[in-house]
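Here the complex is missing a single protein chain, while all its other protein chains stay put.
Letters A and B mark the chains in the order given here, with residues in each chain numbered from 1 onward.
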Amino acid sequence: MRRLIFAPHTKLSCFSDGSGVAIYSSYTGDTLMLHSELRDAVMLQSFSALPDFNLTDMQNSLGIDAEEADRVIQYLLDNQLIISAAGC
Amino acid sequence: MTAFRAQQLLMYLAEPERCAELSLPQWQQLIWLLREAKLLAALAAALERRELCLQLPVYARRHLRSALTYADRQSQQIRFECNELKRLFDGAGIPALYLKGSAYVLAGTANGRGRICNDLDVLVAKSQLADAEALLQKNGWRTDKLSDYDERYYRQWSHEIPPMVQIHRGTVLDLHHNLYLPISGRAADMARFFRLTQTTISGALVLNPAAMVLHSIIHLFTNDDMQSGMRDLWDLYLLITQFSTTEFWQQLHGLAQVSGFCNELQYCLSALHYYLAPALDPLTLQQSVNGSSNGLWTRYIMLPALLPSHPLVCRWWHRRAKQLVYLRGHWIKMPPWVLLKHLTIKTFFTARDQLFGKYQFAPKRPPNQHW
Partner (left out) sequence: MQINCGQYRFDLTTTDSAVMRSVQQVYGDALLADAPADFAIGLDPGLWLRRWIKPQVNFRCDQHSPFKPLPSSQAYAVLEWGMNWCIAAHEYSRFLLHAAVLVKNNTAIICPALPGSGKSTLSAYLGLSGWSVYSDEMAVIDIDSRQVLPLFRPVCLKNNSIDLLRSWHPNAVITPVCRDTQKGDVAHVKVLSWEHYQQLIPVPISAVVFPKYKHDTELVIYQLDQLDAFGQLSRNAFNYNVLGETAFDIVAALVSNAGLYQVEYSELTELAQFFDELVQP
């Protein structure tokens, strides 16, 4: 499964109530918000601290199904917020 | 209220140490003036380069910081848009040349920081213009509906196509195929200019120093609209100061000669001498002494027309100079038969607008409807 990382020009803010993550891109100047179904702050925190992640990690951290996670990943890729981890 | 001496205006940017002596009422005038001239962020950048900001009054610091923050954000946007455009054009095999503000930001020239741009300027070969336009249209850039007259103006006479707007971000793009209007009979030989290019670190194509400066000169001194005249002259000062070597000057003169813009180069040297003489490097100073024109047109029309349209510096004779430059700008662009038609149509609309108020025709809304 493809390993991904947040692009170097992004900045993440995980909300302490577990409601989700806001991502700022200093490349596009845009902000994007990821909603978490799990509302688990610890889970979000550890997700954002992962050196890299795959579809399953995203599913587990946000509490979404595979199809949804795939859509989110595609959207993040299109908006250049995440990129493939080096060497993959 | 003592207004600024018009001739001194750019010296505050060239020698920002001078700002230390400004009183608060003078700061107020300088900030209003430079804001109007789109040069406030440029002053902020100049002060920051010399680490002079902290000594300034809070009033000045706040306005300078605001202006520079805005300009920096704009540079970020330009880098982003140009990267996206580059990907698009590279994918289609269309070489694209970035001009003016975009080029300064991408090439990181001395004037890149603190420069306010209105739009992105990109040039492609005429033979690839249609492909480039279609490619942009397919990728989120659209053209606003123009009046038939304006549409014809762009398509038949101009060196650029009608401005395109990015549908999500509202960025405006001017797609050029020449540096100057073909209808003038003085269009540049673009095959030559495409050879006078360099590649920036980010991989974008921009003109080399001499060609970049000559284009900036053509743009300023053939323009009918002098609204950003001071800003463009400041660009030229920073670029020339950065590039000034014997070899650069030889190239610039050579290029002006073969492309037929020697008069414009002379205006530029005159303007640098008039507004910035004490701040010129020895080589440029010598050029400006030898190359300046002392003609009546230069002294009484071209030089005053560069001033910002602000009542603090702009007197009635400056306004008159601006009007004359406007007419000349049209005159040199077009053969007389076209000029006559062009001016009639423009003047007709102006008369109509003056009578009823232009907003009756082009409604302009406040940016926030909640107010």
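The criterion applied here is as follows: a residue touches a chain if its C-beta (ideal position, glycine included) is under 8 Å from a C-beta of that chain, and two chains touch if they have at least 3 such contacts.
Computed from a prediction, not measured in an experiment: that's the story for all the values here.
Colleague: Missing chain touches which shown chains?
Modeller: When the entire complex is considered, the left-out chain reaches A, B.
Colleague: Which is it among B:Tyr70, B:Phe194 or B:Tyr326 that touches the chain not included here?
Modeller: Selected residue, touching the omitted chain: B:Tyr70.
Colleague: Of the listed residues B:Gln28, B:Asn83, B:Asn139 or B:Ser293, which contacts the missing chain in the full complex?
Modeller: Within the whole complex, the residue contacting the unshown chain is B:Gln28.
Colleague: Could you pull out which residues of subunit B are in touch with the chain that's been left out?
Modeller: Residues of subunit B in touch with the missing chain: 24-25, 27-28, 31-32, 35-36, 59, 62-63, 65-67, 69-70, 73, 76, 309-310, 354-357, 359, 363-371.
Colleague: Since one chain has been left out of the picture, which residues of subunit A touch it in the full complex?
Modeller: So the residues of subunit A touching the missing chain come out as 11, 13, 15-17, 19-22, 24, 26, 29, 31, 33, 35-36, 39.
One rule holds for everything that comes next: only the chains that are shown with their structure count from here on.
Colleague: Express in whole angstrom the distance between the two chain centres, defined as the mean CA positions of subunit A and subunit B.
Modeller: Those two chain centres are 41 Å apart.
Colleague: Quick check on the complex: what are the subunit B residues that touch subunit A?
Modeller: 73, 76-77, 80, 83
Colleague: Quick one: in the complex, what on subunit A touches subunit B?
Modeller: 26-29
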